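Let me give you the structure first, and then I'll get to my questions.
Only a single protein chain was left out; the remaining protein chains are all shown in position.
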Amino acid sequence: MTQRTLAFPFLLVTALALPAAAADKLHLYNWNNYIAPETVKRFEAECKCEVVQTYYSDNEELLAKLAAGAKGYDVLVPTGNTVEALIKGGQLQPLDRAKLPNLKNVDPAYLDTAWDPGNKYSVPYAMSTTILGYNDAKMKELGLPTDTWAVIFDPKHLARVKGRVTVLDSSAELFAAAFKYLGYPANDVDEKHWREAADLIKKAKPYWAAFNASSYIKELTVGNIWLVHGYSNDIFQANQDAQAAGRKFRIVQGMPKEGAVLAVDNMVIHKSAPRPDLAHRFINFMLDGKNSAELTNLIGSGNPNLDAAKYIQPELKALPAVFPPKDVAAKLEQLNELNAAQRRLRNRLWTEIKAAR
Amino acid sequence: MSARRDSRWERWAVTGPPLAYLVVFFAVPTLIMVMASFRSPGDFGGLAPLVGADGRLDLTLESYARLFEDTVYLEVFAKSVVYALVTTLACLMLAYPLAVLIAQSPRRYRDLLLLLVILPFWSNFLIRVYAWMIILGPNAALAQAVNGVLAAFGAEPVPLLFSSFAVLVCLVYVHLPFMVLPLYANLEKHDRALLDAAQDLGANAWQRFWRITFPLSLPGVYAGAALVFIPALGIFAIPDILGGPNDSLIGNLIKQQFLETRDWPFGSVLSIVLTVAALSLAGLAAWVGRRGGAEIARA
Partner (left out) sequence: MRSRKVALWTAAGIAYAFLYLPLAIVVVYSFNDSRLNAEWVGFTLDWYRKLAGNDEMIAAAGNSLAIALVASLVSTVLGTMAGVAMHRYRLRVLPILVLAPIAIPEILMGVALLIFFVMLNFTLGLVSVALAHIAFCIGFVAIVVRSRLAGMDESLIEAARDCGATPWQAFARVTLPLIMPGVIAGALMAFTLSIDDFVITFFTAGAGTVTLPLQIYSMIKIAVTPEVNAVSTLLMLLTLVLIVVAARLSPSLLRTE
């Protein structure tokens, strides 16, 4: 190649590798689309800094990367049980309460968890539930119940909706749903119950279209899939998209009466965060009701911030999957961490389920 | 062989840089993870400390033993081999005419035709897979046509999406350029004079292909097959996105070990087995190819 064509890539790389103008930077490692762009801009204006966002799409990806030693991140947004793993793995630094006056806005029901007593390391950010999502026209047509896990586990119901159901490709979530259906706690660690749940899943598997956590929402919204085991945020978005596309059905969140998994995502600070000062400012900023509400209004996520209530759209507050009333909230459980032996058993059963015909 | 004339310096000048690069940026990191296969998983992720609480090295063959504890791992592995083989054969059948066409085109069109083959693959993988979900969707033209035909025979409709068929179609799609390019690189150097001479001697089209073109293209076939089969063995994203409930492959299993189960040692074990198996199969195919090629040359 000529000198000119050789120079171009090198110049490009050098230009990109040179450090940007020495602005204050906050490195936020978050889920994609899990903070409203306006909120970020407002924070940048207020702190006169730049928020550099990188993304992950799975708690486990975050854990694997940090376990291998990655650094450079300030604020992370892991889900409850992942926070437990991070704390026990020594990956977080304690929060300085003095810098977080807005912490008083958070609903005490979500503070002081078993794995982070006194909220030494984490503060709640947003929540979602893992529930049923369905195409209301089709479910009515088929006469299927939509308020029980039986509709995805019981062959009696499944026979009518064969090939049009997907479940999450997550052993933790699916086993938890199976436990709830069988009447056990979602965090059951009894091996007998694990095997019982595995058998239940194997019996239902032939009726399911797929184990899917990545494209099921698309298919639900278009009408190819009629019933899913999925996250409340995604199902909310699916309905918004369906209405925007002018479809003749609605996508509805179905909260099963047996209960479901609650996932609370938290803001934490990595132990080797380059800018803990900015990190604290950011966390305090996000604990303000107005800022916190913006995410809820954007994606329909649950909100543990009491001060945010007055900024949230009323139709969202009416959704039991997003703002569960007391009787529903009593049946929601957050998932706990398992130890290595329990994870091995779960993976062993999961592999058998996936390989079973 | 001119190799004999090459001085030691020449040999090192050519072999040295790639060898050095791969040793530093591949062999050393991989050895770290091979070591990990003898360690225990950390309680909350990663690996348990190398030196245990009692001051002794915490090394174990436990993860290797698990491999044989149950046939399920071998079953998943066997299924992956089948999928990879089918993908390779399908790629070969689709790629060969394409490579021949490009190799035989006038020089001024050749580069363009080649670029046209690879151009779609500079778009993002995910949206290409999503495009296949649209094509294979139950309400799209293809599914309607297939199920219409099946209905005419009184058979049950089959889902095209979330099935092994969808996974295979997508596997072939994603790997096709890696079969076309090596085949083209080989076919391009074939001397038309050989084929013309054979034709003058009375060989028909099929004979010309089978006795001349194909044997000469074998190195390209093997290169393409290696560059399709080996990566296809380890794939996990395609079954995740559009696979059915029975399409879990060894790549998915390995990913689960590193993510959901956080069992890095067992993930390393599975990876090592996969790598050794893939390299052995490639070596075996190359050996067979050398023998077979010699026989065809003798015939």
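Note that the chains are named A and B in the order they appear, and that numbering of residues resets to 1 at the start of each chain.
Here, contacts are C-beta pairs under 8 Å (C-beta built on N, C-alpha and C of every residue); 3 or more make two chains touch, one makes a residue touch a chain.
Remember, it's a predicted structure, so these values are computed and weren't measured experimentally.
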Here the chain that is not shown touches A, B
Out of B:Phe77, B:Phe162 or B:Tyr184, only one touches the absent chain, namely B:Tyr184
Please pick, from B:Leu67, B:Val86 or B:Ile135, the residue that touches the omitted chain in the full complex. B:Ile135
What residue numbers in chain B mark contact with the hidden partner chain? 1-3, 5-6, 10-11, 14-15, 17-19, 21-23, 25-30, 32-33, 94-95, 97-98, 100-102, 107, 111, 114-128, 130-135, 137, 173, 176-178, 180-182, 184-186, 188-189, 205, 216, 219-220, 222-223, 226-227, 230-231, 233-234, 237, 241, 251, 254-255, 258-259, 264, 267-268, 270-271, 274-275, 278-279, 282
Residues of chain A (touch criterion as defined above) contacting the omitted chain: 1-2, 4-6, 8-10, 12-13, 16-17, 25, 27, 29, 31-33, 52-58, 61, 64-65, 68-73, 213-215, 217-219, 221-222, 233-234, 237, 241, 244-246, 299
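Going forward, only the chains that are shown with their structure count from here on.
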Counting only contacts in the complex, chain B reaches chain A at residues 40-46, 70, 72-73, 75-76, 130, 133, 137-139, 159, 161-162, 240-246, 248, 252-253, 256-263, 266
Which of the residues in chain A end up touching chain B in this complex? 58, 60-61, 63-64, 67-68, 84-86, 88-89, 163, 166, 169-172, 205-206, 208-215, 218-219, 222-224, 337, 339-340, 343-344, 346-348, 350-352, 354-355, 357
